[in-house]
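The complex appears here minus one protein chain, its other protein chains still in place.
On to chain A.
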Amino acid sequence: MAQEVQLIQLQPNMNGFNTTTIVLDPGQIRRTQQGSILTMKVADQTGSINATYMNPDFSETWKGGDILRMKGAYTSVYQGGLTLAIGRNGDCKKIGEFFMQFSELPDISQMALPVGTTVDNKGAPQNRPNTSMGRGRPSY
């Protein structure tokens, strides 16, 4: 069973983890050559992060304040910032609304990445270890 991870524990190249977040900015669905992508801003008690949901089966977005349960998530680096992503093998569903404490700061997508991070800007990381659970965000 995948581990429950808090956003502050996220590192590049993590995958297959679960997390629970609240939607701060519902964002929008964009059509790209690779398919549709829902981008949004989510948060939990430890910080906020940009999130993407690849090829959702729906055309609407969630609303601000919706609480989302994400399963089989992974991290990727987009435009130099860490992003939480749900792909084909993942799942993301609303499980409630409003009643969750969160913190907007730190904005994890704005934080510096660890030195030597190899990234694939197009989407998922190139080498995803099976489990690479968070060791806490390093301070730079």
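Just so it is clear, a contact is a pair of C-beta atoms (placed from the backbone, for glycine too) under 8 Å apart; a residue touches a chain by one contact, two chains touch by 3 or more; residues count from 1.
The rule is short, and it goes like this: contacts and distances are computed from a predicted model.
**Q** For the chain omitted from this view, which of "Anaphase-promoting complex subunit 11", "Exosome complex component rrp4", "SOSS complex subunit A homolog" or "Signal peptidase complex catalytic subunit SEC11" is its UniProt protein name?
**A** In UniProt, the chain that is not shown appears as "SOSS complex subunit A homolog".
**Q** Specify the residue from the set A:16, A:65 or A:106 that touches the hidden chain.
**A** Within the whole complex, the residue contacting the unshown chain is A:65.
**Q** I need the residue numbers on chain A that touch the omitted chain, in ascending order.
**A** Output for chain A: 24, 56-58, 60, 62-65, 69, 93-95, 98-99, 101-104.
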